[in-house]
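Just one protein chain is left out here, and the rest sit where they should.
This part shows chain A:
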Amino acid sequence: MFRHVSTGKTRNKLLGGAATMLLGALAIVPSAQATEELNALVWCDHTDPALIAPFEKKYDVKVNLKEYEGTGAGLSIIEQSRAGDWDVMVIDGVDVHRAVDMGILAEIPADALPTADLFPEVVMADNNMVDGKTYAVTEKFGYNTISFDKTKVDPKDMEDMSVIWSDKYAGRIAVYDYYLPVIGLVGLGLDIDTADLGADDMPAIKEKLFAMKKASKQVGEVVSSQTALATGEVDILVGGGEWITAVLSEDKPNLDWVIPKQGGLRWAQSIAVMKDSEKPDLALKFVQYILSPEGQARLATSSCYWGMPANAKAGANLTDAQKSALRWDDQEGYLANSQLYPIPDADLDAQMQDAWVEMLQQ
């Protein structure tokens, strides 16, 4: 008599076969995927699903996001990509000309943008336009200054830039790992305007950078800097600002920031359509969404970091608590006491980067 016995191996084969058939069946079922894709090279604040999902839903599109920090890194990614790989790019406002010179940005029709709704100080036509043509538009701005834990340091001390290279808080300082704003801040501490910063100033700046490194505990990118301040690993963050503390305002009310008496650096990020984009219309719609009051409010309070929206009408979409964390009502004074990032030429940029690596190796 035969008895049918299903051995372990037989069962495994059967299960394997069933799984293969199931996968095959799934492969031929029409998927609910978006019909189009948009590739955006962005800063980390754009990776918040709360910001991107409404656009994806409205236009039935999948937005592929690649995050980067620092224009050099962004341009490096583009140089390693093929033409047409990217549709949209977020870029430092002061570097738009650099990107236009490289021929990677497309002209944006001026009437397609809500320029009249932007805070006048951040329209930055000199930066976003070349030869009368608009290539980018400011979407968000804020300040690189000094963030600190007000329960652990004397807030009065933070009003003087020289505190960052003094010994008073040695070992309790983190430095944001982006050479341009921090070198700009050190320059301001030495009474050098960012627009005037040149190669002759580098020896003095290096000396202060090295002193600052000696007093610091770590030099890190956005997340590690924010984590270090939030967890109490450090008490001061050089290069920080509302973009570091505002997002933590509910959980960490002890964190604060200040623009020192010497001034602070103003960062402004612009958004642009790539020249070789194969979907320029969709790319422009994305830019328009980001610049809309709804998009601006979501971008301003993005999970990665908060910052002031460029569009003044976004205020209607923000809560009082959010506006308070962003210090909406203090912007006039801040704008007056802040300068844009330095815009070095290639040689000065190389010198700055060498100085930065030298500082890291101290």
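Basically, a contact is a pair of C-beta atoms (placed from the backbone, for glycine too) under 8 Å apart; a residue touches a chain by one contact, two chains touch by 3 or more; residues count from 1.
Here is the rule we use: contacts and distances are computed from a predicted model.
K.L.:
Looking at what's absent rather than what's present, what does UniProt name the missing chain, "Ferredoxin", "ABC transporter permease", "Helix-turn-helix domain-containing protein" or "histidine kinase"?
P.N.:
Looking only at the record, the undisplayed chain corresponds to "ABC transporter permease".
K.L.:
I'm checking contacts with the chain that's been left out. Which of A:V219, A:L265, A:I290 or A:A325 qualifies?
P.N.:
Final answer for the missing-chain contact: A:V219.
K.L.:
Just to verify: which one of A:M102, A:A125 or A:A336 makes contact with the chain not shown?
P.N.:
A:M102
K.L.:
With respect to the chain omitted from the figure, which of A:D201, A:E233 or A:D276 is a touching residue?
P.N.:
Considering the complete complex, A:E233 is the one touching the chain left out.
K.L.:
Mind listing the chain A residues that contact the chain we can't see here?
P.N.:
Its contact residues with the unshown chain are 70, 72-73, 75-76, 79, 102, 171, 177, 217-220, 224, 231-233, 346, 350, 353-354, 357-358, 360-361.
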